[in-house]
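What follows is a structure written as structure tokens; I'll ask about it next.
A selection of the complex's chains, in situ.
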């Protein structure tokens, strides 16, 4: 049934890009199935959902290990995903947040170029990019969302590690959904991309090799408030069904259906859950 | 067109749900704004000194860009752990409604023909009788105009509330932007516009219903 | 009765609107406050129902000091008519007229009866007008409603501030007549503000002529026209005040005091005039020499005598110089 | 009288206190720091913001003012009802949507944002121009005609000066609204101080938020103030009072 038993209520938080809409929606479906009344608080910046989780406005969310490690906790990048997960889990246990169900989805940041630009300028790695920019300052512009432009694991960190700098007027900031479009429309030369983005393939873009391994792994996992976890321990099992099955490729595929084919988030989420036997068709 | 039908078939329940959220947010904000603004507007007619400063403050409030006000609400309300969602959006909308409601109430009561007021006093009406029987009825059309302005304004501004997690129709539009989905954007905008038009029409009906025929010129 | 005892009103130290005013409006009489703009008429009027405070002196209404009464109570006992009629546009005619009775808690039946009675008084059909709104009435009708609204709770005292000021001269005259008719029936004690000399002469039992807040003269209209107390009064009423005063008298008054001339049956070219016609119109007719003889008829249409310019002049002389001089001549 | 003044003063001081508390809190927490530490970015964003507003407002003025004048000429009077209603309907479309929909037409970036803001600013200017011209006492037009003034003389010497107050109020509304809407230009890559506001919201970084939001707010308040001052210059002294009485 879709009707929650009195008191069995959770708020699922979500960030402002497609993968997150999908993850929240799928989680919501599963929880509803188990008799929870589910509130969604979607469409938020990373740190906003995070602080909502901290202060109890949000009960659980899908978070990425790398994001937590660097942006929230200010730690050094860790290349091993399981190690990273443990560190994050450990630190957050003191914050009243419980991590569980790390999936195989690795949605890391990437820098993308149009493949023709890449060929023309001979840029295939971020080091190439840094070289080019240092030789031709002010020539390339980058499309980024507000987060990437300002996060320590974002542009600032990349610049620092690779040793280049983009002037503030070279950084075109916009909604995360539009960066690849801006690139494709030749309004910028570089854009930020997510590894699971479907648009990369679709637009004939290439992602630059992170040859100095700046970006840590960004494994999607469930972060839930300790309180909620203790109150409803069954949530761990419910969400495990998802984390067990999801991979970056599946995520990319689902993103493709939403972003490129224009299907509705809930339809895509619902159909996938049904196809994979997590939900019975009504 | 066919695409639209398919889109609506899938999304209609969600659009409806968000529309209701949006309407509830705005309605609650307006009700609270009315409870504050109308008595305040009436009181201001008796205190010129205060009227000047209150109206000035209210008019400055209205110049604050909506995204800025919503944004500033986050750190402030985080102090009580309510940084995102309904409460900050609600408070921002109440603030935005104050100017049209206070100003229109104030000017409407103020502009009630002084001779009419005189006649009422001269007939031995007490202050509350005068307010209820003469001043408010005659000021109603102008007060309602203020309410209508506030409602239409709030329905529009409510869209921005999606950025601080308050839900509502802004969700459709912001997701539409993120996902480059014009169907979402357009359906969201049309829902907002319709909501505004319907709300305005309903308020106009209420206004006509409660305005005695005597005031219809 | 309204008595003003040494009433003074100062809005500020150097703005004294009313200065030491003393006069009494007797029971059932109309006293008109007359004077140039800004002389303090409205201020004086509004002190009676305490819309303005009294700076000094006292106003006695009935036999109580107005300050001893509760302001709300006091106002409900005083009918108040203002220039622009002040009808409430949001209320129907009935609601407007019955407002004070309503505030006083009259029963529905009482109110309905009273409304019907009042509307009859001003010659409007109660059923027809009950549900209408002020804006659906002509200016003249609105003014009448304004007057009966003030009469609604049958207050012994009425204050009227230029009640007919906004009307055009023709309708204005009609309403003045109508109002005098009503007053003959209801006999209120009325304080009436006007700045129109003709209106004052017509409506007043007595006139208070004000200048700069001070009473210049308090007298009956004919006394004031005949014996202006000072230069200001005489100038205010103008050089033709004798002619103005003629409108205060009818042929009947003349007949009663000095009698009419006999009718000369030999004169063919005659015109007739009703005995109730005022002397101003009569004189005009006589001056015009529209006929060689003007015969006076009574209400039954019988000829009761003839009238001449000489008679008018004599009558006026009598009115002005008093019986003494008439008897001297007579 | 005294108690009223007292209440008014209490109100004024509490508002002032609130504002001061806010600023003290913000400064103490170094929330304004980005303005100084990253002043080059701040200036870029500020310049972008102002250009967005100025360019779009000027364009709107160039279109809306003549349109308002035209629609109030006798020849087009009949269309006024229609045009005004369409304009009012358009006003109910949220500004964010106008920005978003322009992407499909013009792509992403500054130009798109300018165009959307321009579209959005036309209405208040148009509406106030029409209202201002309509509210002129018909007797004045009559007197002017009777004095042998030609239509363009009547327009420039009587109608426009006497509706200047209303027209300026429309421009003021448009500009203030515009400053706020321009803060949304970030979403479509149009730049402006909205970038910091959104950064602040998404990163939950009060520094970015306040370094973006407060300057935008001050910009709006300042523009409002400036345009009010402009009234004293542009609106003829004689008609200012008349307009304010309404």
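A, B, C and D are the chain letters, set down in written order, and residue numbers restart from 1 in every chain.
Keep in mind that, in the parts below, a residue touches a chain if its C-beta (ideal position, glycine included) is under 8 Å from a C-beta of that chain, and two chains touch if they have at least 3 such contacts.
From a predicted model like this one, the values you see are computed outputs, not experimental measurements.
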item: Assembly formula (labels as shown, counts from the whole structure file); value: A x1, B x1, C x2, D x1
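Operating definition for what follows: only the chains that are shown with their structure count from here on.
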item: Labels of chains that are neighbours to subunit A and to subunit C; value: B
item: Identity of the most central chain, Cα criterion; value: B
item: Far-end chain from subunit C, centres as C-alpha averages; value: A
item: Interface with more contacting C-beta pairs, comparing A-B to B-D; value: B-D
item: Subunit B and subunit D, separation of their C-alpha mean positions in angstrom; value: 20
item: Separation of subunit C from subunit D, taking each centre as the mean of its C-alpha atoms, in whole Å; value: 58
item: Subunit A and subunit D: spacing of chain centres that average the CA atoms, whole Å; value: 38
item: Subunit B: positions in contact with at least two other chains; value: 74, 83, 163-164, 174, 177, 180
item: Touch-based graph of the chains, sorted into line, ring, star, complete or other; value: other
item: Touch relationships between chains, expressed as pairs; value: A-B, A-D, B-C, B-D
item: Residues of subunit B defined as touching subunit A within the complex; value: 7, 10-11, 14, 74, 78, 81-85, 162-165, 167, 171, 174-175, 177-181, 183
item: List of subunit B residues in touch with subunit D within their complex; value: 46-50, 52-54, 57, 60, 63-72, 74-75, 83, 152, 155-156, 159-160, 163-164, 170, 173-174, 176-177, 180, 182, 185-186, 188-189, 192-193, 196-197
item: Sites on subunit A touched by subunit D in the complex; value: 16, 44-48, 50-51, 143, 145-147, 149-151, 167-169, 172-175, 178, 181-182, 185, 187
